[in-house]
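One protein chain omitted, others in place.
And then chain A:
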Amino acid sequence: MNTKGLAMTRPPALLGTSGIVFLIVLAVVAVLVPVLNLAVTPDSAVHVPTYVVSLLGKYLTYALLALSVDLIWGYVGILSLGQGAFFALGGYAMGMYLMRQIGTRGVYGDPVLPDFMVFLNWKELPWFWYGFDMFPFAALMVLLAPGLLALVFGWFAFRSRVTGVYLSIITQAMTFALLLAFFRNDMGFGGNNGLTDFKDILGFNIQADGTRLVLFVLSAVALGLGYVLCRFLVRSHFGKVLVAIRDAETRVRFTGYRAENYKLVAFVVSAMLAGIAGALYVPQVGIINPSEFSPANSIEIIVWVAVGGRGTLVGAALGAVLVNYAKTYFTSGILAPYWLFMLGGLFVAVTLFLPKGIVGTYYDWREKRRPHDDIPGAPIAAPGPAE
């Protein structure tokens, strides 16, 4: 943040100190991990095996997903318990592209139909699978599918002024409905097996180390750009209206702003970010199935954001990485059966003892240390959630 005198004459910097630190760390990771994977021999202690690269890449897509939740929960107060649906839709759009790349290499060798359709005795490709053999079309769908769902859903919900718990419940219902729909074989998305056995992406072998590294780096780039976009949005006049809606929606309406339109724009942007995260996630984990729509997934994202610090952006990304690291660590050991209890316990503990999350608490601490007097007349830098 800027210092006192400057803040009045110059618009505040786009990136705060923590934002710059975040982007630097991200850049270092994006460079270091590939180097340690490629340039260091496997017997070395600092070698990063390819499976770890993909694991880290998965964390980065989760971090982007968490960022998308923080944009609407942290800054507009929309507690979406259905964000996983947008992530999954982005993932399915990418998965459909990857399925069509398989071509004759499938078990049944059909040049057009994916295996599961041949298995179901389908003769023709359903219309909604058209175009997914072209990457640009699929990439567009990665944005449009979640974006349109958010637009329609949000238009109805915000216009009828559904807020708070009710809004959370209907977002949860939305993802649950999609879960049930995608489980059905006749929906045409592979039923409960989902889409998998991918062979290549844009002509590159999806299993190859090089491809995995590129996907990892792309995930880091997407996270960095997503962060800059969110930061730009929340610091704009538009973003200030969002925070105002979070704190006093009625006042915003009486000031002449259409609160529902602001919410809708934020909701759609957030859904698209989640879709991009899903699209980067699928090629790295090699599968997308309906379990991605499960309500519990969406709730987990909220825990990541709460742990890292709601309304701080950086915190959301940090929380996603930390909690998922813990998840990987614990679910592979003897403590595996207890992971869900630990996650629940973590959420309760954070709510009770660290309500502002890790980064939010750090900001408070930094604010207290900074010498200033609260005498009227002395400007006080804003420790607001925007920083």
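Rule of thumb we're sticking to: a residue touches a chain if its C-beta (ideal position, glycine included) is under 8 Å from a C-beta of that chain, and two chains touch if they have at least 3 such contacts; residues count from 1.
What we mean here is this: contacts and distances are computed from a predicted model.
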**Report entry** Identity of the absent chain, which is to be given by its UniProt protein name, from "Glutamyl-tRNA(Gln) amidotransferase subunit A", "Urea transport system ATP-binding protein", "Probable septum site-determining protein MinC" or "Quinol oxidase subunit 1"
**Finding:** "Urea transport system ATP-binding protein"
Query raised in the report: Hey, which of A:Ala139, A:Val162, A:Val228 or A:Ala244 is the one touching the hidden chain?
Result: A:Ala244
Report task. May I ask which residue of A:Leu23, A:Leu233 or A:Ala326 touches the chain that does not appear here? Result -> A:Leu233
Query raised in the report: Which listed residue, A:Leu15, A:Leu36, A:Val118 or A:Val265, touches the chain dropped from view?
Result: A:Val265
Query raised in the report: What residue numbers in chain A mark contact with the hidden partner chain?
Result: 4, 7-8, 11, 233, 236-238, 240-241, 243-244, 247-248, 250-251, 253-259, 261-262, 264-265, 374, 376-377, 379-386
